[in-house]
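The complex appears here without one of its protein chains, the remainder shown in place.
The letters A, B and C name the chains in turn, as written, and every chain counts its residues from 1.
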Amino acid sequence: MIFEKIKSEVVSHLSYFIGSGNEAFVVDPRRDCQIYVDIAKREGMNIRHIFETHRNEDYVIGSLELASLTGAEIYHGPWPEFKYGEVVPDGQEFRVGKLKVTAIRTPGHTPGDISIAVADTATGGETVIVCTGDTLFVNDTGRTDFGGPEARREWSENLYDSIFNKLFPLGDHVVLCPAHGSGSVCGGKIADREMSTLGLERLMNPVLQLGREEFVRYKAEERHEYAPYFGRMEVLNVEGAPNFGVGPNPPALTAEEFKEKWEGGAIVLDTRPPPSFGAGHIKGSYSLALKRLGLVGWVLPHDRPVLLLMTSQSHFDYLTRNLSRIGYDNVAGYMAGSIVDWYKKGLPVERLDMMTVPELKKALDSGEDWLVLDVRSHDEWEEGHIEGATNIYVGLMEKRLDEVPQDRRVAVICKSGTRSGFASSIMLREGRENIHNVLGGMEAWKALGYPTVQ
Amino acid sequence: MIFEKIKSEVVSHLSYFIGSGNEAFVVDPRRDCQIYVDIAKREGMNIRHIFETHRNEDYVIGSLELASLTGAEIYHGPWPEFKYGEVVPDGQEFRVGKLKVTAIRTPGHTPGDISIAVADTATGGETVIVCTGDTLFVNDTGRTDFGGPEARREWSENLYDSIFNKLFPLGDHVVLCPAHGSGSVCGGKIADREMSTLGLERLMNPVLQLGREEFVRYKAEERHEYAPYFGRMEVLNVEGAPNFGVGPNPPALTAEEFKEKWEGGAIVLDTRPPPSFGAGHIKGSYSLALKRLGLVGWVLPHDRPVLLLMTSQSHFDYLTRNLSRIGYDNVAGYMAGSIVDWYKKGLPVERLDMMTVPELKKALDSGEDWLVLDVRSHDEWEEGHIEGATNIYVGLMEKRLDEVPQDRRVAVICKSGTRSGFASSIMLREGRENIHNVLGGMEAWKALGYPTVQ
Amino acid sequence: MIFEKIKSEVVSHLSYFIGSGNEAFVVDPRRDCQIYVDIAKREGMNIRHIFETHRNEDYVIGSLELASLTGAEIYHGPWPEFKYGEVVPDGQEFRVGKLKVTAIRTPGHTPGDISIAVADTATGGETVIVCTGDTLFVNDTGRTDFGGPEARREWSENLYDSIFNKLFPLGDHVVLCPAHGSGSVCGGKIADREMSTLGLERLMNPVLQLGREEFVRYKAEERHEYAPYFGRMEVLNVEGAPNFGVGPNPPALTAEEFKEKWEGGAIVLDTRPPPSFGAGHIKGSYSLALKRLGLVGWVLPHDRPVLLLMTSQSHFDYLTRNLSRIGYDNVAGYMAGSIVDWYKKGLPVERLDMMTVPELKKALDSGEDWLVLDVRSHDEWEEGHIEGATNIYVGLMEKRLDEVPQDRRVAVICKSGTRSGFASSIMLREGRENIHNVLGGMEAWKALGYPTVQ
Partner (left out) sequence: MIFEKIKSEVVSHLSYFIGSGNEAFVVDPRRDCQIYVDIAKREGMNIRHIFETHRNEDYVIGSLELASLTGAEIYHGPWPEFKYGEVVPDGQEFRVGKLKVTAIRTPGHTPGDISIAVADTATGGETVIVCTGDTLFVNDTGRTDFGGPEARREWSENLYDSIFNKLFPLGDHVVLCPAHGSGSVCGGKIADREMSTLGLERLMNPVLQLGREEFVRYKAEERHEYAPYFGRMEVLNVEGAPNFGVGPNPPALTAEEFKEKWEGGAIVLDTRPPPSFGAGHIKGSYSLALKRLGLVGWVLPHDRPVLLLMTSQSHFDYLTRNLSRIGYDNVAGYMAGSIVDWYKKGLPVERLDMMTVPELKKALDSGEDWLVLDVRSHDEWEEGHIEGATNIYVGLMEKRLDEVPQDRRVAVICKSGTRSGFASSIMLREGRENIHNVLGGMEAWKALGYPTVQ
């Protein structure tokens, strides 16, 4: 038995290559799917089946392309109506070498979710692992809000029943293989520990300690954001996305060529660390450091040219690959030699003021007029924030900009300084002034023992 | 939480790098231990602790060298008296970032075995994984014969109690991390599935389905072989092995230089596939293909020069690294350009006849006088062999050669043809003639539907 | 200035990525052209131009696919009429960053050959390197026989004039960058030293030490073989080959699946070393070890399914990639687990006898009736062979099989044993018997001091 977990950064997506003998299957392949083909070649295996645990909203699934490369059959659940693949009946079994693979309907996150249980008949009939998609995560469960408010209660009930009546009966001993790890937009409380079992979740997953009614109420009221790019993902994942093939190949641009495209309306995505952005950036850029790249889905259009600014050429593959994974095929170029080429040409540069936490504290204490703009999620905000601050989630910054007064100095804060940098760049794009990004964020605020309110 | 399993081929050894925050520990490091340092550097972590689950017999442990590279402390159980490190009390806890790591005494395989239980306090107090060393494997348990016949029953009782009273109470949900995978000499029935939990073993591990007394009897009578190199491992693993450093660097030899060393008494280890060996080899070579390399421990001395013959130069690292892992620091060179250089110089070449299974069947049916020499393990032999065959385990071939008559044609057979090639080469070394290696082995015999007896 | 030489094994093809600033060009890209795109991405460069030094016969050129990936323009000489790209005028200059790149017409190998001279204007106007395609190699010059016998003299004259009047005037100091290295079918005497300059060739290249008339006569009479696959290369390289994309992905087959396709008429290509083939192979296989893979072009059809047998799964990429480079897109699968799976199923196995050189000598001396069949090239044969031997070049073995008597024992010999293994397998395919492959070949014969005649 070959088992390989493939982690995709940014969207914190987990997919699985599982095989036995010379046969294998893949669960939830990512868009740049050559990696599964390469494993198959390394192991001398053929990918026979592709399982989609559900219609994904947060990344582009690569099933169609992988099927075209391998001849594998695609299976998914009964909702929505996919334009490709087959709907798998509840309980259908597949033989893959010595493995018995069973598709189990586990609705809740959507009405069409399935889980994939795997037994190794070489050693017995017990389920060894179960791929749970977005039904059950390590320390969290799938969101139930994609059907809209009216469906939410029912979906939450289904989720409870799927977990307690379909998954847990497989046994405490079953290894858990979810579709997302920590950092995913699909579950804000997913633990950064990657390893779990059904038993560990039964015993420790906080929301699964609730009774059914409590659970349903909790899930029905849980707060989630819906990033605009989700809409595009939903379409691509029902109809099938364009092939990734050998991957994107946008041109290297000199500072002058970059400037020309920028003046022609291309959008600049500056992926350097926030302090570098602060010290000198191109007017109108979005500032978003690598590890939070997924947030671009809140603001970046899919149909206008995008230009990349990188700290180092070595980030090229990471950036273009991860943008493709969330459907951005519209990268029109990148600045060769990073922004240094721009500096060396003497081209115009803007600044964003950086502020330390002690400076912010001193300013507030001195009675200066500051708006503290906290751009963390609602959940983080509720756990403790600076008195008098305003909360607008970073993803909604562009839409809710009107709520930020124009005549006050603004100190933008998040957990550590990355999301606040992004939010600051959104405000600068809209012509706002007197914006300051707080280095170290609420972590520093708390580390220094400054007071918070809830 | 960072979790990385490091597999070492040949001895099928599994070791673990587990970390949290900027701290980490390693369980049962292998001799070429730079790999753990590299993971630590990649993750920005410091290795604080090294746990040895037991005194190993089948490979050289790298604790001392890893400790000297990192400043980590070494811990092991109370038996035997190690000349380095500390004895850890039963139940002692360590904090590693957010992890709670507990050493649990689990005697049985030896009186000094410990297991390492890991809880992730970020999500609760339950044990997430347990490193069980040679106490519990996937589908098998540790051997209990290293204390000699008189201690065997007691050690087997201890093993049962350790598994049922110390490990299983941690819960079905605990992920199992043993020290060996399939192919190890430490457990002949270890499954090739790498993933398991305590619950899966409780439910499916065959020997754990027995009652205590039945279990003890089974383990006390289980048949194991004791390879001569074990003795050296025991010494090195109590006293500490010489440093591996940047690894071995034996010289590339021309055919003439190779010949000179060979004539001077160096031993040739021919690692090409058995058919290549059959078609033309150097007199006196041991034939042992890469995947069964560990068997050299039965015959290869640690104090005489060894010469390597490889299919391809690309095998150099694999070969020298794996020989070092079992304590062979005496490689005196390898033939550059593989054996082709020897052929091209017209140097003397010997052959070993290859026989197909239908040819063997026909020969036996025709009444010709053949000795079928089955060199598989006792367990494999008992599951079915050719009527009239003789069983001598390949590892004992050199010692028990007298039992093979000199005047009969010999067809050497194993499962598929690799171990029989090794056994054949041992006989050729001793001047035996009329030796034939059976291609495809008992697998082919059974595939063709020929009869076996038990 | 970035300069990178890309070597492609098997056809010993050399291509070049050369760049300056953020611009680059490629000379003679291979079919699997992603490697150039990857260099460009790593360096932050754009490939602007692709130069084809000539219409290639021995491998598939990747210009069209590389152009589609990068937007580069393709340039070649005036012969033949390409269905893509542009014809470049003699002396045309291109600016690539700070480089001045000049296309120079150097007919001779074909009427359309061009060379690419590169000066680095940052340090002066002298030519630094020249890419000479098949016009001038290290220690050899391009063949002049592709125009047929009637054109051969004229093409040879052109070659002389191109080298002496177009290339050498660039200066002794110019670094030579040819399209092939040692082992290519495009020049039998190419040195295995990869580094040269125009001056070194002027002073040491044997054929350039001749006077013009002598040179022309030599080249016009030089003996070359024309492999059947050349015809296909010529078509693909004029019309443009199908895209390579992410590369071939033939299925892994069990022994039974393999057998089924084999029985259905698929051709088996056995790439294990000759001794392994000798000890047990599948009836009808071609035997051709990796390093001589290019010879398959003599016999392997492009339109029938081909099955691969490999020593190790790790050879998969090498094999399928190199077959694609010479136009074989018809690989229908490979045996997973190498031939061991076949052996283990007890499926039928054939043998080819291996013979050592002393055995051959003894047999010949004893007056036994043996045909020594020497399958080396005409040039190698002329330098010395065994008295009484017959010479049929390995590539022509299939066509000239009638010249080999059916009633004699045949000892097949080449330089070391690989080509003789291939020739032997061709004879076995045709039902011949009593074939023996001589291990070590003429090298061993000479090393042992046995006599040869010229």
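Annotations
In this section, contacts are C-beta pairs under 8 Å (C-beta built on N, C-alpha and C of every residue); 3 or more make two chains touch, one makes a residue touch a chain.
The structure presented is a predicted model; accordingly, all values stated were derived computationally and were not measured.
When the missing chain is restored to the complex, the residue among C:87, C:151, C:191 or C:371 that touches it is C:191. If you put the hidden chain back, the residue from A:95, A:345, A:362 or A:408 that touches it is A:345. Per the touch definition above, the residue from B:169, B:245 or B:384 contacting the chain not shown is B:245.
Listed here are the subunit B residues that touch the chain not shown: 21-22, 34, 37, 40-46, 69-71, 245-246, 249, 251-254, 313, 316-317, 334, 336-337. Within the entire complex, the positions of subunit A that touch the omitted partner chain are 272-276, 278-280, 311, 314, 340, 342-346, 348-349, 351, 354, 356-358, 416-417, 439-441, 443-445, 447-448.
One chain is missing from the display, and on subunit C it is touched by residues 1, 3, 120, 122-124, 126, 128-129, 138-139, 171-175, 191-200, 202-204.
Keep in mind that, in the parts below, only the chains that are shown with their structure count from here on.
Here the spacing of subunit A and subunit B, counted between their Cα centres, is 43 Å.
In terms of their C-alpha centroids, the spacing between subunit A and subunit C amounts to 49 Å.
Shared contact sites, meaning residues of subunit A that touch two or more other chains, are absent.
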